[in-house]
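Left out: one protein chain. Kept in place: all the others.
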Amino acid sequence: MVQMVAWITSLVFMLLIAAVFLVVAIKSKEKREYEPIVKKWYKARTFYGAILVILIIGVSLYTLRLIPFNQPVYSEGEEPTIVDVEAFQFGWNITETEFKVGEPVEFHVTSQDVNHGFGIYDEDMEIIAQTQAMPDYTNKVYITFDEPGTYEILCLEYCGLAHHQMVAELVVK
Amino acid sequence: MSEMMVRLKSRNNLIVTQMVVTGLTVIVGMIFGIIMLLVQGGMIEAMPATFYQFLTIHGTFMIGAAALAATAIMWYFLSHYVELSKKILKINLVLFIIAAVMVTVGTFSFEYAGAWTFLYPLPALSASAWGTIGALFYLIGMLVMGVGFLLLFIDSGRAIIKKYGSLGKGLGWDVIIGKKAEKDAPPPAVVASTMVTIVNTTALLSGSTVLIMNIINVINPAFTFNPLLAKNLTYAFGHIFANATIYMGVIVVYELLARYTKRPWNSSRVFLVFWTMSTFFTLLVYPHHLLMDSVMPRWMLIMGQVLSYANGLPVLVVTAYGALMIVYKSGIKWDMASGLAYLSMLGWTIGVIPAIVDSAIVVNHVMHNTKWVPGHFHMYMGLGVIAMTFSFMYFLAKNDNGLKETMVDKTAFFMYMFGLIGVSGSFLTSGAISTPRRFATHLPEWMGPAQFGAVAGILVVIAITIFVIHFIRYISVRNKGNIGSDYYDKKLA
Amino acid sequence: MKQTKLGILLYVILIIPPITTYMESIMLVHMLIQFPLLILAGWLIGEWVLERWPYHFLKWDANGIAGIILVIFITTYWMFPRAMDESLTIWHIELFKFISLPLVGILLRNSWRKLTIIGRSFVFLNYLSMFGLMGWFYIDSPVQICNNYLEIEQQMLGWGFVVITGIMIVYVLQKCFISGTKSNVNQI
């Protein structure tokens, strides 16, 4: 979901920029005085810069509303399931691997040896959440599975020669 | 031959040597890159150990080559304005070659495969995949390289301070506050060099600190360090050092486009303000590599996101915009040098977009360490820094010798452009479908983009080889004693 | 020769047993006051040494590099927690301290003026990052690193290093960003 939005947004802006570069390259064949160009386009730049600044502030405010490492507010009487995850070369120790749909889960992720990445993939092999697993520290991921199925954990930080084989499964019923 | 000419020639010789080393390193690095894509695409087979060794060498060589080429560009143009030490340039090149050999020996002879980011404590804890000696060869090699670059930037800082009074003045702060007129502002080449001097000195200091931490830990694993500190230092080093290459490379764009269009590209006040912003942002945004470490202080992570956004402004509003403006209706004569310079600005600008997108914490949550990340920097570095490098090569060849460019070169230009767009695009697509980065094997559904990327990569290597051949032709002509007509240098003399 | 006399006086004061014992009883004073004072004593005495054997230094250490390398190695050695511990318990390590650190001062005096600005800046920046690391290391260390000192002292020492690093950073910044007249710019 987020991936698609990101991909399309990037593509649109990249194509836009490429188009501008192309137009300017085509227009470069003409030859005009520089002074008037500077004057005109400096003015345009002020406008364009202002729009960018507003865009940046807007997008920042929008995307920072819900940052994933803020602990969600649980409703009265609802206790999250706390799952301890320990990564090691090359595997996972996960205290609990079966969950129910709608059950709030907190993964407390750490590592025995080197840095690893704890990435949760859904049934369609799309990442839905991740955090770093690092020695001496515990990172947290908050998640509530919406759909039943088998989820996979892959390592998302290069950790040695069997990095790509560090797989674990979670089952959501 | 006048004394001046001799001096210039020996100076150019060093630069030319440095560019040859870069060109060859880039080709070798790219070949390893293509092999990795072929393996991921399931088209050839390799042991994971081999794959990760290639990964390590590819990253190290590419970053090293980009830095070496970029410093050559910076040095060449900066030396028109300030007095730089040729001895230091030579020492840096020698140390770089020693480092490259050590890194190669460590990787291939002793099977070190801890990636170029040497994230503590991986060099020491390899699950017995590699030993102490391999790790030490690699780490000390990197340290040697760091020493060379540090000396180089100390020298550029010294020279700028000597000429302009202080690094602040090198960035034109006295012009910004209105103490000095805009027309007396330091030229763009000096401003960029000052910025890079500041940020890279910081980067190299953090880099050497974390390297020494790793070295001690490898020698005696009982001696441990704080892994979060190590991570911060590593990314402060890696992020700044990689970014600085483009800020050095862009000097060639400033110098070339101004010359080709016969339009001035001066440091205006806005230009100076934005370069100062770039200086601070480049130093401060590295936490966007740590967005997935929730143990980091929250304000640092939010700063990482917000400043990453803001860091897009200088390039989008000043540098790229300036390049477009200077080319627009200028009647410019396009050749390889000017074409590549223009292309590099495109690469830089569009490469910034996926980076900005990924620096949002919510997006990073699902895209961090997927192939989206290499997608962004292959555009930014591959189509940006590398294009600047070869733009500079063609400039030297033409300016020094008047060497003619052929249709082959032109074809190579387009192969290179579409090839790299293909490579980066395939990476970005992989990232969008959640393909993890740095995986020796791919699931079947991830293989398509990798195969496409490999084919596009082959196009790029062919193009780069043609570029390098052109450059080597230039050297052979040059060595016949036909000293060229560097009008710029002559004017200086 | 005024400096030499001062240096010898300083050295004599430093080796008076009660003073030595007192200084060594506090970790911070041991590393951040006694060590530098010993180096300072060497530096002052260096005036006479350099005058007495000028040609030897010229011949063997014309560019100052050999001297500075020794300085770096010796000071690095003395930054190991172990060296500090052992100087308290093993007499020949203590003796080595009172010889090697003044030697550092002498070598430094000779090398520093011969080094180029680039060399000096390089050495300076390396010490800057090294001190920063030492600061973090002593503060953050979860265990007692020195057997002869308490953990709290260890942390005080760490903060001492942090303060020194801070001062060094301020020094670099003012040198690089606040320009004086042209003449003193030349000597970063």
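Note that the chains take the letters A, B and C in the order they are written out, and that residue 1 is the start of every chain.
In the analysis below, a residue touches a chain if its C-beta (ideal position, glycine included) is under 8 Å from a C-beta of that chain, and two chains touch if they have at least 3 such contacts.
Note that in this section contacts and distances are computed from a predicted model.
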| item | value |
| --- | --- |
| Protein name (UniProt record) of the chain left out of view, among "NADH-quinone oxidoreductase subunit M", "SCO family protein", "Multisubunit sodium/proton antiporter, MrpF subunit" or "Dihydroxyacetone kinase subunit DhaL" | "SCO family protein" |
| Full-complex contact with the absent chain, from C:L9, C:L150 or C:I167 | C:L150 |
| Touch with the omitted chain, as defined above, among C:L9, C:A62 or C:V170 | C:A62 |
| Full-complex contact with the absent chain, from C:Y22, C:W53, C:F80 or C:Y171 | C:F80 |
| Residue among B:N13, B:S109 or B:N220 that touches the chain left out of view | B:N220 |
| Touch list for subunit C against the chain that is not drawn | 59-63, 65-67, 69-70, 72-74, 76-77, 80-83, 85-86, 144-148, 150-151 |
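Assume only the chains that are shown with their structure count from here on.
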| item | value |
| --- | --- |
| Interchain centroid distance [CA atoms averaged], subunit A/subunit C, Å | 48 |
| Whole-Å gap between the CA centroids of subunit A and subunit B | 25 |
| Shared-contact residues (touching 2 or more other chains) in subunit A | none |
| Residue ranges of subunit B in contact with subunit A within the complex | 48-49, 52, 55, 113, 115, 117, 119, 121-122, 125-127, 129, 226-228, 231, 263-264, 290, 292-295, 298, 301-302, 305-306, 309-310, 312-313, 316-317, 320-321, 324-332, 334, 342, 345-346, 349-350, 353-354, 357-358, 360-363, 365-370, 372, 428-429, 431-434, 436-441, 443, 445 |
| Complex contact set, residues of subunit A against subunit B | 2-4, 6-7, 9-10, 13-14, 17-18, 20-21, 24-25, 27-32, 34, 37-38, 41, 45, 48-49, 52-53, 56, 59-60, 63-64, 66-69, 89-90, 113-115, 117, 119, 121, 125-132, 134-141, 154-164 |
| Contact set on subunit B toward subunit C in their complex | 85, 88, 150-151, 154-155, 157-158, 161-162, 164-169, 198, 201, 205-206, 208-209, 212-213, 225-226, 229 |
